[in-house]
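The structure appears below as structure tokens.
Every protein chain of the complex appears in place save one, which is left out.
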Amino acid sequence: MSSATAIAPNYELIQQDGLETSLLEVSMGPHHPSTHGVFRMDVKLDGETVVDLQPVFGYLHRNHEKLAENMSYLASMPFTDRLDYFNSMTNNWAYALAAEKLVEIEVPERAEYLRVIMAELTRLVNHVSLVGFFINDLGALGTPLLYAFREREKILDLFEQASGARMMCNYFRFGGLRNDVPEGWLDRARDVVDRFPDFLDEYEKLLCENEIILSRTQGVGNLSRELAISAGITGPMLRASGVNYDIRKVDKYSIYDRFLFRVPYSDGNVGDCYDRFMVRMLEMRESIGILKQALGGIGDGPVLGNAPKVFKPKPAEVYGRVEAPKGELGFYLIADGTPKPYRYRVRPPSLINLTVLRDMCLGQKVADAVIILGSIDIVLGEVDR
Amino acid sequence: MSLDLIRDILIATVPLLVIFPTLFAFTTWLERKALARIQNRVGPNKVGVPLTRYGGRFSLFGLGQPLADGIKMLFKENIVPRDADRLFHLLAPILALIPAMLVLCFLPLEFPWTESLLPVQAFLLDGAVIFFFAITGLNTLAIFMAGWASRNKYSLLGGMRAIAQMISYEIPLVLSAVVVVMMVGSLNAAEIANAQADWNWFVFTPWGLAAFVIFFIASLAEINRSPFDLPEAESEIIAGYFTEYSGFKFALFFLGEYIAMFAISGLAVTLFLGGGAGPGVAALPWLSTVWFIAKIFALIAVMIWLRGTLPRLRVDQLMGFAWKFLLPLSILNIIVAGFAWHAQQQASGILKAIIWVACLLILYATAKGLDQLNRPNVRPREYKYAE
Partner (left out) sequence: MSLLGGGIFKGMAVTLRNFVGSYFYKDRLTTNDYSWRPSDKLPQRAGEYPKEEGEQLRDTTTVTNYSRNFPMLLHDGSEPMDTIRCVACQICERECPPQCIYIEKSTEKKENAGGKPQFFPATFDIDVSVCMSCQICVEVCPFDAIVMNSQFELSTPDRFGGLLLRRDDLLKSNGYYHKIHPEEATARDKRIAEEKAAKEAKKKAAAEAAKKMAEEKAKAEAEANEGTPDMEENTE
């Protein structure tokens, strides 16, 4: 038994400086600690450097879109929770927004406020745990992740008290929300929101100046402004590449025009992992601002408009989109006059942001490929659907 | 071979073989507990003595956990990959443990019952420090053996990383120890420890402090502790060289790693922290062993603390840090130490203080300059806001 072929038949022998050498092909995933689910990267390594990368996914495909075309509009709502299972509230919202456009349902004001509150809490949950996972990918032993989860837990408790479930909230309905929040919930939410900035201060102190994190993330996984735009990247990743684009500002859907908030974005010189990480850190501060305004301005009233549970919309095409924490989440529906949608299509931000993975990883080290994947912020439920 | 010699050898080595594995068990518990508290968790708190399951009265803060882990490890299935080189796969963990155990013998530990015999460590060797580094280097071989014999790509990557890392960091490690050897004029561990009596610890001198910091950082890399745990980087290459190890072989690696941690901390204590020196040693000689182990644990606590805080470096940054930062700094430190030590011999109190401050400034400025040179563009950035 001799030579490299005995170890791995897929070694590729190449000549380099008169030496016979070879690339190492490693299949990272689907059972890899830091592929964020069942994602696989077929990586070709020259030593530690990535010379080729092929993303392989589909392990979590659950036929979401075709299933939705075979059930009533309402019945797909719980399935949207399972797309990006970190942010079920914003998934619900995007779908509800599309369906409300289809049948033209008015949403009561209290419901709009609660929707904004839920969506911004979701954004906090997503960003805070993303940063935790990201630093975990960098090799920290779970400390930032567990701090993040400690805070996430408080918000999930709020979700549970309002909707009965921590992650699969299934809380939004066409025309409002399934039920009003229980008594005292708003005070508890105010309490959580008021204490969140203290945690963010601590988190920033722990992470944002750390020399190791700075040198690990800066200049790694650069995504140029042009490539980001032409690849259709959205969300914090696009803003990290220097494009000021936030659907909350562009569409002003729901009642986002009533709140004062700013959208952080980088100057677009690099668009590396550090930018993506920092944009999310800064976005959380803005979300807290929105939450404080929304929790201050919310009034009494019904939370569910006059909407039928099961309906037959007139033939039409609609596209509803929200600024989900990961990017633009859109639902495209074609109604044909039956109680079921003729076509149901999800625009998943995770999948579309993932398309530039190869461009960002080439020439980087194998350790960088892991953090670049982490900084994209994918959830496989949404990528594979 | 006389009976006395055998008795001496047993008396000198058996305590090491008993104390340090016991401390290892305690350290695993300590590490899990401390990391848990750093992460705001409770940590192991159920398994008591003997393996209490119910009641809570005997849980003793979960001190039975290492015992339970050990038993679990013993009974786990020993999985060897089909294509693995079975002999070397078996030998690697053993080879990882032996040098770690061996170097413990050079630590200037004074056990109370050795007083009547040869006074200090198990092996009284004039070249103890040199021998220490020589034997620690064997660890690299074991790790690469594990990485290669497993026939796993992640293991191979881990093994390659381990070799590069350990060989690189051995140089600043040795060079920082050179300062102390220069001061004492001996490679004998006991003499080095004795030279630091009366609080003349080398860590309290500027060059000694710099050397200690370099030594500590390099020793972290040498024993694969965070933030230099690249050979076993969990988020990148699963578990590195011991990806394909399970059961008791894995436990041996684990044991070897912790024993190496004790050994290198022990050397740091000997070289910089005064060995067994401490209050009350003059009256009760056996206290020196207690002090020695307490100092080891202080260093280990810092290692645990670092592990709970820091992410890991990238492989090229790791090598750059060794060759472009630690190596120049440790060479400069030798030069500074040489000149300053001679200058302060004749100097009075104030002049001595000036020399010391100047040394500190030179070393700090060089470190800062090297840092700037190595990563000129790395700094926090400003972000724009859109209304």
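Chains: A and B, in written order; residue numbering restarts at 1 for each.
FYI, contacts are C-beta pairs under 8 Å (C-beta built on N, C-alpha and C of every residue); 3 or more make two chains touch, one makes a residue touch a chain.
Model, not experiment: these values are computed from the prediction.
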Given B:M145, B:V203, B:L310 or B:V336, the one touching the chain that is not displayed: B:L310
Sole contact to the chain not displayed, among A:E106, A:D187 or A:E209: A:E209
Touch criterion as defined above, residue of B:A34, B:A84, B:A190 or B:A340 at the omitted chain: B:A34
Of A:P78, A:P197 or A:G219, the one touching the omitted chain in the full complex: A:P78
Hidden partner interface residues of subunit B, rising order: 34, 37-42, 45-46, 54, 56, 305-306, 308-310, 364, 367-368, 371
Residues in subunit A touching the chain absent from view: 71-72, 74-79, 143, 147, 150, 153, 157, 160-165, 168, 170, 173, 178-179, 182, 202, 205-214, 309-310
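Quick note on the criterion: only the chains that are shown with their structure count from here on.
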Centre distance in Å when subunit A and subunit B are each reduced to the mean of their C-alpha atoms: 41
Complex interface listing, subunit A residues touching subunit B: 6-8, 24, 26, 32-34, 45, 47-48, 135-143, 146-147, 150, 206, 208-216, 218-219, 244, 246, 249, 262-267, 274-275, 278-279, 282, 365-368, 370
Contacting residues of subunit B [partner subunit A, same complex]: 35, 38-41, 83, 151, 153-154, 156-157, 160-161, 226-227, 229, 233-238, 307-317, 375, 377-387
